[in-house]
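Sharing a structure below in structure tokens format, with a few things to ask.
A single protein chain has been omitted from the complex, and every remaining protein chain is retained in its original position.
Naming follows writing order (A and B), and every chain is counted from residue 1.
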Amino acid sequence: MSRRIRASRVVPVIVLALALGAGSVATAGTAWAAKKKKNDKVSTAVEKPPKATLSETGSTLLYPLWNIWAPAYQGKYPQVSLTTAGTGSGTGISDAASGTVDIGSSDAYLSPADNQQYPTLENIPLAISVQVIAYNLPGLTAHLKLNGKILSEIYRGKITNWNNSAIASLNPGLTLPNLPIVALHRSDGSGDTFLFTTYLSDQDPNNWGKSVGFNTSVQWPSTPGELAEQGNGGMVSGCKATPGCIAYVGISYLSQLLGDGLTYAQVLNGKGQYELPTSKAVAAESAYYVKKTPANGTISLIDGPVKGGYPIINYEYAIVNTHQPSASTAKAIRSILEWAINPKDGNSSQYLSQVSFQPLPPKLLDASLKQIAKIK
Amino acid sequence: MAKEVTALPSPRRRHLANWLFFRVGSMLALLLVVGPVLWVVVTVVANAAPHWKWSVLTTTTQGTSGGLENAVLGTLLLLLGVLVIAGVIGVAGGIYLAELVGTKANGKPRGGVFRAATEVLSGVPSIVLGYVGFTALVVGLHWQLSLLPAWIVLSVMVVPYIARGTETALRQVPTVYREGAEALGMPLGYGLRKVVLRSAIPGVVTSLLIALAISAGETAPLLYTAGWSVDNPSFSLLHKQVGYLTYPVWEFWDYPSKQAHYLSFDAALLLVVIVLILLVTARLIVARTQRHAESRR
Partner (left out) sequence: MAAVIPAGALIASVVVLATKAGPAVRVNGAHFLTGSDWKLGNTYGAIQHTDGVAHPLGSSYGAWPLIAGTLQSSAIALIIAVPISLGAAFALTERLPRWLSSILRFGIELLAGVPSVLIGLWGALTLGPLLARDVYPIVADHMPNVPVLSYFKNPVGHGEGLLTSGIVLALMIVPIIASTARNLFAQVPALPKEGGEALGLTDWEVTRKITLPWVRSGLIGATVLGLGRALGETIAIAMVSGALLNTITPNVYGTMGTVAAAIVSQLDSAFTDGTGFAIASLAELALVLSIVSLLVNMLARFIVHRTDSLSAPVGVGF
């Protein structure tokens, strides 16, 4: 029963995702074939892995997808065992760097200091994700309009009640409750924090940008009743339990979020429009940035000057050390990653639509495959 | 003293005070100690029982759903290691403290470095030990998240408990026994083994069981030494992460899916069962030896 309700709410997004996914794969097919002739080294074939036990940890945004991917991949290659864990992008990067796991997951790319400290670490885009701004206002199901300035004021403790005039003037016609705002942020190092704070720094450079800045973990200003939550799961559960909350949540938790009675906002983009995180808006935003993406995949996709674009999207990265202790481990890691980004396997809509992710555009698929080939 | 006695208020008020502070006070304390424990246990059971499936024990975790076979086996393997490592060190340390170092001239027991070290160790918060284990063993020595660092950190944590428990048990063995053994011409080591240790065994076992209960319930140090794995544990000491029961409780309790919640409470229930078995066994041993000791007198 609850499943059906949940499904009906998600259907529009999924339908759009499917439509877009099919469209982009179709156009990709031809563009890709042309590219393939030029560069024969890149193959989309998935290597047959040796027997291996691998571990993945990191981004809780990518975690639900890994939990869908792992059984599907193991169904095809039962000789590989993969343990997944949602510990936050910070852990994903750090554990991959320290070698405590084989694959780290992160919503944020590696920093220059990371690259300097761990020169053999690379960030490989796996898919495109979206962040939604969720809130729990009992009785209000409309998608509020919110922008970076207002979010910045909320998270700096300047706006503390939902009936604040700044929010009200942005949302004429809606009756906002007299309810204290409880701002939720992540306690673990998190790519979602990175995305959210990048957006705030971009939209409110003079206040947020100068005082807090962006990172996987920042110094959050004190706000009344604020809560630090562990993982996207904690954000959704915490927000559900706390009327008046506001939280930034990865789109892979959309179905849980809606099922738990929360909803999400229309967010101001770089062209001054308020957009919902539809696949169309996400596609518009990503199309703008794909052209600019360098070979190593390191780029922020936030708040681009894109008409009709949703401003908080990102690449989901696998953080992998190119120097593996054994050739067979390297081969198994390559195999999993090749499978994950293959449009017929891990990047097909049967998996991605479950978490509302978008597949890698062909240009990036190419780049990611080249990065994967470096793992030795 | 005498002045106070003469200044006592009326008997009725005194007995009221006695009743209020003593009877009611102890009852209140009883309620406030036993109540929350029961509440915690009942919360866990009430949340776990309705959806409990025995298959939890025979299937491994898949992401945030599935079973807990890997975690149960991992916890048992961790306990086994602690029993061996901390057991040997702790019991040896306890014997050393009780039997070998003797007492000072003023009748206080000696113990020197070992006693100081164990006492200080027992004051180090477990998260600090976990942090040290992680930076020194997991990252520093490149052991990665695996069985051995978890064993070491847990053992370091509980050695003080076992050593003290053993020492206490040995000190409670009547001196007559030792003298008897000596009178029979037993060498020190032999007498210790055959006579003194044998009568101290219940106390030693109790301290071991309590140490195991503490180890089974640890979370913070294990997060950074054992890691987490959905596979059943193997016996490889290094480079392979291990699952354990506190992880799903801590990690899945606020994960927004029913399966994850179920798993969290299933793990909590299994933890309660394990801890209860260990503690009840310990209590039974203590009760039995006490009765035994009393009847002997």
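Observations
Heads up, the rule we're going with is that a contact is a pair of C-beta atoms (placed from the backbone, for glycine too) under 8 Å apart; a residue touches a chain by one contact, two chains touch by 3 or more.
Bear in mind the structure is a predicted one, so any value in this text is a computation, not a measurement.
The chain not shown here is touched by just one of A:S98, A:T293, A:S356 or A:Q371, and that residue is A:S98.
Screening B:V56, B:V72, B:A213 or B:A260 against the full complex identifies B:A213 as the residue touching the chain left out.
Residue-wise, the contact with the chain that is not shown comes from B:V33, picked out of B:V33, B:V84 or B:I201. Although one chain is not drawn, its touching partners on subunit B can still be listed: residues 1, 4-5, 8, 14-15, 17-18, 20-22, 25-30, 32-34, 36-37, 39-41, 43-44, 88-89, 92-93, 96, 107-109, 113-114, 116-132, 134-136, 140, 156, 159-161, 163-165, 167-168, 207, 210, 213-214, 216-220, 223-224, 246, 249-250, 253-254, 264, 268, 271-272, 275-276, 278-279, 282-283. Residues of subunit A in contact with the chain left out of this view: 87-91, 93-95, 97-98, 111-118, 180, 182, 187-190, 213-222, 224-230, 241-242.
By our rule, only the chains that are shown with their structure count from here on.
Computed centre separation for the pair subunit A/subunit B is 42 angstrom, with centres defined by C-alpha atoms. If you check the complex, the residues on subunit B that touch subunit A are 62-64, 138-139, 142, 144-145, 227-231, 240-241, 251, 254-257, 260. Across the complex, subunit B is touched by residues 53, 55, 63-64, 66-67, 70-71, 81, 83-86, 98-101, 229-231, 233-234, 236-238, 240, 253, 256-257, 259-260 of subunit A.
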